[in-house]
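Now for subunit A:
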Amino acid sequence: MTAQLEYPDIDDDNALLSIQGLWKVFGPKAQRVPRRPELAALDRAALAAKTGCTAAVRDLSFNVAPGEVFVVMGLSGSGKSTLVRCLTRLIEPTAGSLIFEGEDLRAADEKRLRELRRSKFSMVFQHFGLLPHRKVLDNVSYGLEVRGESKPDRRRRAQEVIDLVGLAGNEHRYPDQLSGGMQQRVGLARALANDPDVLLFDEPFSALDPLIRREMQNEVVRLHREVGKTMVFVTHDLSEALKLGDRILLMRDGAAIQLGTGDELVGAPADDYVRDFVRDVPRADVLTLRWIARAPRDGELLDGPELGPDLLVREATRLVLESDRPVKVVDGGQLLGVISPEEILAVVADPADSHWSAQSSVRPTD
Partner candidate 1 sequence: MAAITSDVHVEVRRPRRSVVIGVLLVVWVAAYFVLSGIDTLPLGGQETTGFHRWLTENRDFVGQGNIVFDTIRSVVDQLVVLLQSLVSQPSYGRPVPVVGWLGVVAISAYLAWAFGNWKVAVLTAAGLAFVGLQGLWQESMDTLALTIAAVLLSLLIAIPLGIWAGLSNRAFKVATLILDLMQTLPTFVYLAPLTLFFAIGPAAATIATLIYAAPPAVRLTAHAIRSVPPESVEASRSLGSTRGQTLTKVLLPMSRSTVVVGINQTIMAALSMVTVAALIDAPGLGQTVLKALQTLDVGVAFNAGLAIVVIAIVLDRVTTAAGDRPWRTASVRRKVLLGAGAIGVLVAIWFSRTYVWAAEFPSSIGVGSRIAVIAADVTTWVQDVFGGFTYGVRDAVTKGVLNPLEALLTGSPWWLVGAVVVTLAAILGRWKAAVPAVVCIGLLVATGVWQDSMVTLASTLLATVVVVAVGLTLGVWAGRNRRVDLVIRPILDAGQTMPPFVYLVPFLALFGTSRFTAIAAAVVYAVPVTTKIVADGIKAVPLATVEAANSVGSSSWQVISKVQLPVARRAITLAVNQGLIYVLAMVVVGGLVGAGALGYDVAAGFAQSELYGKGLAAGLAIVLLGVLLDRITQAAAPKPHGKGDKQ
Partner candidate 2 sequence: MKKLRYATAQWAIGLTAAALALAGCGGAKVGDEQKPAAGGKECGSFNLTVSPWVGYEANAAVVAYVATKDLGCKVVKKNLKEEIAWQGFGTGEVDVNLENWGHEDLKKKYIETDKVAVEAGSTGVNGVIGWYVPPWMAAKYPDITDSKNLNKYADLFKTSESGGKGQLLDGDPSYVTNDEALVKNLGLNYKVVQSGSETALIQAFRDAEKTKKPLLAYFYEPQWFFNELKLVKINLPAYKAGCDADPAKIACDYPPYDLDKIVSKKFADAGGPAYDLVKNFKWTNEDQNAVARMIAVDKLTPDAAAEKWVNANRAKVDTWLGK
């Protein structure tokens, strides 16, 4: 596992949160696993058999940019929930570094850590983690209460976020009187109440009905637009990841498989696992023209309509199919390639077909 996967990342200098060589190993004498290369190289089953340890997070490095929605995705057991808890040391990492705004979080003492949790980070939980013995208002103001704000101040602030997440009118109800979606709004409000710089989401919507889930996803999109917080969002739902994520980190067995934007994951899967993972995604909704443009063939007429490379395939479908000439993909006056109906149909009509990406001649990463 020492061979760290190569993937594009933002510069350390621009990062709000920088993670380097992060490990979390559960089990007896866990520290030795990251330290000893021969143990670190073992896969999950072999490690468990040899040491009794489980590596939930293994050697992860990535940066999160300010204002970004950074999605961590993987199946259950991939270590993504452990990872997000390691970020604020709710779970103590075994090895690696965590740098937030230039400060080494792993060096922070209890008190400093509490300060950071009180003002810089907030978390939203899968099963909400609400306090059933407190009213909505008191749940939302809990974070303000523990950091010692006066009652009128926390009332006022709590009311603001309750209004923001659309819970107005429910202040004096108890969590068990609310639907699941409403409960998660309380969780969201609680996280927003202490005005953090970074919001951490641990599969926040996976316990909700599909309709409510979509509504809540839209809510997150809206909040991101309105309050502009940096978000680290854990999910096992690919469509959720594609919908929300500026960038997506795909994890498997604790390790990173691929990091990139949604269309990169779909358009250029790093390996068969990722390819399999994204197989059922409606590509037309994710891929842009950049991904399907090909070099013009000899003798092809290049006087067709022009389109930008970042237009989604779905949006271009009608035009391409109706045009009797190949459509040109142009970026800043430069011709990237052309698209004819066969490329469109390859994406739209046969989503399971996976060899098309190999054919495509113009790839941004090339």
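Convention: contacts are C-beta pairs under 8 Å (C-beta built on N, C-alpha and C of every residue); 3 or more make two chains touch, one makes a residue touch a chain; residues count from 1.
Selection rule: all candidates are chains of the complex that A comes from, given by their letters.
Predicted model only: the values in this text are computed from it and were never measured.
One candidate from 1 or 2 touches subunit A in this complex, that being 1.
Interface of subunit A with candidate 1 (complex): residues 26, 54, 56, 77, 81-82, 85, 88, 90-91, 113-119, 121-123, 125-134, 142-143, 145-147, 174, 176, 187, 190, 194, 200.
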